[in-house]
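All protein chains but one are shown in place.
Chain nomenclature is as follows: A, B and C, assigned in order of appearance, with residue numbering initiated at 1 for each chain independently.
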Amino acid sequence: MRMAVTTPNETALAAGRGQSAPRWLLARHEGLRGLILLAPALVILGITVIVPFAMMGAMSFWTQVGFDYADDWSLRNYIEIASEPIYSTLLLRSLGMAMAATLLTVVLVYPMAYFLAFHVHRNKLLWLIIITLPFWTSYLLRVFAWRVVLGFEGVINTGLMEIGLIAEPLKFLLYSRTAVVITLAHAWAAFALLPIYVSLEKIDRSVLEASADLGEGPVMRFFRVILPLSMPGVIAGTFLMFIPTVGDYVTAALVGGPDARMIGNLIQLQFGTINNWPMGAALAITMILAITVVGLMFLGLMLALKRWAR
Amino acid sequence: MDAIKQLAARKRHALNRRAFVRSLMAVGLVPVMSSALPGKARASTRHATVFTWGGFDVPELYQDYVDAHGELPDFAIFGAPEDGLTRLRSGFVTDLIHPCMGDIPRWRQTGLFQPIDTSRLSNWPDVIPGLWEEPHNLEDADGGVWLVPFDWGQTSITYRTDLYDLEGEESWDILWDERYAGRIGMLATGDDVWWCAAIKAGVPFEEIHTDEAFEAISAVLREQRPLVRTYTDDTSSLNQALASGELVAAMTWNSSAVELTFEEVPVRFAQPKEGALTWVCGFMMHRDAPAPDRAYDVLNALISVSAGEFLMGDYGYGHVNIRAFDAFDDETLEALTLSRNPSDILDAGHRSIPQPPEWSARMNTTWERIMAGF
Amino acid sequence: MNSAATMISIRNVTKRFGVFAAVQDACFDIRAGEFFSLLGASGSGKTTLLRILAGFEAATEGEVHIDGAPMDAVPPHQRPVNMVFQNYAIFPHLNVRDNIGFGLRKLKLDKAERARRIDEMLELIKLPGFGDRASDQLSGGQRQRVALARALILRPKVLLLDEPLGALDKQLREQMQTELRALQRSVGITFVLVTHDQEEAMALSDRIAVMADGRVLQIDTPAGLYERPKTRRVASFVGSMNFLPGDLAVRACGQAAWQHGKADFIAIRPERITLHTDHPADQAGAGQPLPGRLTDRVYLGERVQYQVQLDGCAQHLAVSTPNTAPVVADPGTPVWLTWPAEAMIPLQDD
Partner (left out) sequence: MIRRHHFHRPNRGLQVYAVFFMALLYAPIMFIPLFSFSDGLYIRFPIEGWTLRWYDELLQRTAVLRALENSVRVAGSVAVVSTVLGVFAAKALVRYRVPGKGPILGFILLPLVVPPIIFGVALLLMVSWLQIPLSLYTIAAGHIIICLPFAIATLLPRFEGYDAAMEEAAADLGENGWWVFWRVTVPIILPGIVASLLLTFTVSFDEFVMAFFLGGTDLTLPLYVWGQLRIPRAFPVVLALGTLILLFSFVLVFLGLKIGRRGAIKLVDRD
């Protein structure tokens, strides 16, 4: 079969049609095309991230006077944060509780992610969905559900009393830091699990074979190969969970007792009952700085560990 | 469910993306568009917005309004009135908001409110005058009032009669009883706690602004903190904990005791010998109320007999309409710690005195620190 | 200038990415109906040049005409060229039929005509009955054919092929080369092929442009490139080649044979060298036999490849002999090399 070369070329129908200057520019400059596509997202984020943060930064140097602010650009709020022990205590406590919750979650979640990555061969997607499903229900209700479990007449206490392990309900379960840590760990499990799972799943199976081939047993294989290779996922999961939980206040408000108040509660109060927005802004900025410092320290620790492990 | 149907259809004809796109728009963009459009269309028939505690958004309290306009007014919910004020100050606009009598002077300083013309309220003649005739409610109000009273009651102690071993008379000491360390519940609202603690500390309300008063009140609250299981504004949690026996006593308002009694939990709303904290709350109108006519209808519904019967019978709070009391016999009223003559109750206790914003800020900051253990 | 005979005209085309020049001053024509190849190692600029023809990259300088029309402002979708991509770019969400018929949308054909055209293409690529296969159920060779059909169905003036056989195994590649050549003859369209495989380029092309470092080094027929490379780089890229310093070649060939003037290098194909295990008698027209020592022997089946170190110098020469010659003894054996004068190609330094 021979095709007639003389047939008018159909793709050329529009060829040679004049092109306007902007189009020509776009066709020639890929970066420009990319930036135009990125522009909506960047503009929205720019307006909603940079401007509010700048305002918050500015306001943190103001002072609340009655119902008004004085834009007197003083360090008063920061000096108060530095000098009054309540702020540092709550900040440190928040960091500590978030760390505890994150650590608990990562430790609990890692074996599950490992199981999914290496021992589930069929219906992985279904497993992942079943794991993430609880997180489709209202966060508030999930927090509340823990009150049912941890409460005075809750599941744990009733159960333990039923089997005679305890004579009267354990009080430390609810309205305590323990309760906040447990609830946070449960609430954020999926956030920590997914990145860890992904990093485990990415590990090339031949690397495992190679390490087995080089004579490492299962335990050393885990510590010398799997764990280091999944570290990016662990770090991502840690950050994804740690940072938002530092600022959490709902959980502390619902299941925490007097000793479980967090910095988030304090910030929220500045914008509510206490009605001192400049102080709230200063606290928010302080919190971000503290999180940044802790995050950098964590990264530094990880780097040091990596070097040491070599 | 349409979204799912669309998803299924898309799968069947793998290339029918146009339908898929249409469904996306239906789910996403269209509601936004449509919510913008009826927003304007609805403006003329806009409902009044009521900014109040959760629980005051039930149809029973707005029967007249529903009868007249077919639907409930719109609601916004705050945890404490002070939170509500902060939101109003940040530009949030509602027609009505639900503070208490003592807040009027301070709230008026924000310039966010307008006086209410009581002549527009047909139920106003039935409102017990003692509940609203206060100088700061009338001054500069052009013959009207700043706040239309609605509910009144006490902040006191609800305790489990079966679990709490009462020695002697009922007293604020119940909440400071070391025998029950870890089983005491407290409200987190400074506007209640601070005044109650003043009663406990023996600070006269007239002196509450002094440094000495701050010290004395702080001291009793700090002393109490180790005994406290939880500080919360959330009465649901307090009730739950009282019902389960986790708490034996808690600082509450009237409704907790009434509701627990309905559930056959053995509790009593204490009448402390030092006197309870008593209060009258009601509604103020925003200066820029978007639907003032409807707001008047809401107010009129709130002070009606039917609303009053529900408020007292189901929540146990006192109402302002004298005729609403007719539905209850004296025994019931007494059980509810209410009276046809509110001043019997209100004057037996202590009523807070209006304070300036600086005091309020200092009090709330101090109280927050005490709760946090400082 | 006969425009009917020139399909693509590339005029002083330069493409820079930042300071790096991927293509430098390319300037040549491709004739209508020609099978033209761009041959070069990776990074030589051949793919960039192809993408400039397709319109995916804009030339920094210079211009391209296709069938007489300037292409500078014409976006890819309006150019009279179609392309077979390196990994075929078969649309994963479409079956074979829809892949082949993808470009027909704009022609607004009725269903029957559309089906007829697709069937025609399936026939052409010898995959009749595969139309409803999902694209992920195709083998490498089949994917390549589908990619071809998809591009050819639009009857382009030029078909661009970006390493179309690179992903196939050797046997299949040879088979596809034959088919591709036959296909090009049957459809009569200008093919421009990009490849790094000189054998493939030789087997398929009417003419080949050898590229390195963004420059076109030489354009010629396969035979012309093989036998008359203009530079050392071309010579070494097309087939294997021995390079001798000019003076050594002179010594080997004798003054009489030296007619090419001064050359820096003399290039000799390994298969043109004769290997002797005994000192050969002097032949007319050839120089003295060069003595050397066998250092390596590689058995390739149809040919045997030797490495010979010339006595008295470090120079190694590759010698390739048909397997019909008696196999020479082991490495270390002394040998003599001779070659005819016309086997020597004089080259200048690049």
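Simple rule for what comes next: a contact is a pair of C-beta atoms (placed from the backbone, for glycine too) under 8 Å apart; a residue touches a chain by one contact, two chains touch by 3 or more.
Not measured: the values here are computed from a predicted model.
Undergrad: Could you tell me which displayed chains border the chain that was left out of the figure?
TA: Those shown chains that the absent chain touches are A, B, C.
Undergrad: Would you mind spotting which of A:P111, A:G164 or A:G215 touches the chain that isn't drawn?
TA: Hidden-chain contact among the options goes to A:P111.
Undergrad: In the whole complex, not just what's shown, which of A:M99, A:L170, A:M231 or A:I288 touches the removed chain?
TA: Of all options in A:M99, A:L170, A:M231 or A:I288, contact with the hidden chain holds for A:I288.
Undergrad: Taking the full complex into account, what residues of chain A touch the chain not shown?
TA: 10-11, 30-31, 33-38, 40-42, 44-45, 48-49, 51-53, 55-56, 59, 108-109, 111-112, 114-115, 118-119, 121, 124-126, 128-142, 144-149, 151, 153-155, 158, 186, 189, 194, 197-198, 201-202, 205, 208-209, 212, 218, 239-240, 243-244, 246-250, 254, 264, 267-268, 271, 277, 280-281, 284, 287-288, 291, 295
Undergrad: What residues on chain B make contact with the chain left out of this view?
TA: 4, 7-8, 11, 14-15, 17, 24-25, 27-29, 31-32, 35, 49, 51, 53-55, 57, 71-72, 74-77, 79, 87, 90-94, 233-237, 239-240, 243-244, 256, 259, 262-263, 265
Undergrad: So that we can see where the missing chain sits, which residues of chain C does it touch?
TA: The list for chain C reads 54-56, 75-79, 81-83, 85-87, 89, 91-94, 102-103, 105-106, 150-151, 154.
Here, only the chains that are shown with their structure count from here on.
Undergrad: Of the chains present, which has its C-alpha mean closest to the combined C-alpha mean?
TA: If we average C-alpha coordinates per chain, A lands closest to the whole-structure average.
Undergrad: Find the chain most remote from chain B, comparing centres computed as mean CA coordinates.
TA: C
Undergrad: As a quick test, compute the distance in whole Å between the mean CA positions of chain B and chain C.
TA: 86
Undergrad: Could you please state the distance in Å, as a whole number, between where the Cα atoms of chain A are centred and where those of chain C are centred?
TA: 54
Undergrad: How far is the middle of chain A from the middle of chain B, if each middle is the mean of its Cα atoms, in Å?
TA: Each chain reduced to its C-alpha mean, chain A and chain B end up 35 Å apart.
Undergrad: What positions in chain A touch 2 or more of the other chains?
TA: Within chain A, no residue touches at least two other chains.
Undergrad: Show me the residue ranges of chain B that touch chain A in the complex, using the header's touch definition.
TA: 79-80, 82-83, 85-86, 89, 109-110, 182, 189-190, 225, 228-232, 234, 237, 240-241, 244-246, 356-358, 360-361, 364-365, 368-369, 371-374
Undergrad: Applying the document's contact rule, which stretches of chain A touch chain B when the two form their complex?
TA: Within the complex, chain A contacts chain B at residues 64, 66-67, 84-86, 89-90, 147, 151-153, 169, 171, 174-175, 253-254, 257-259, 261, 266, 269, 271-276.
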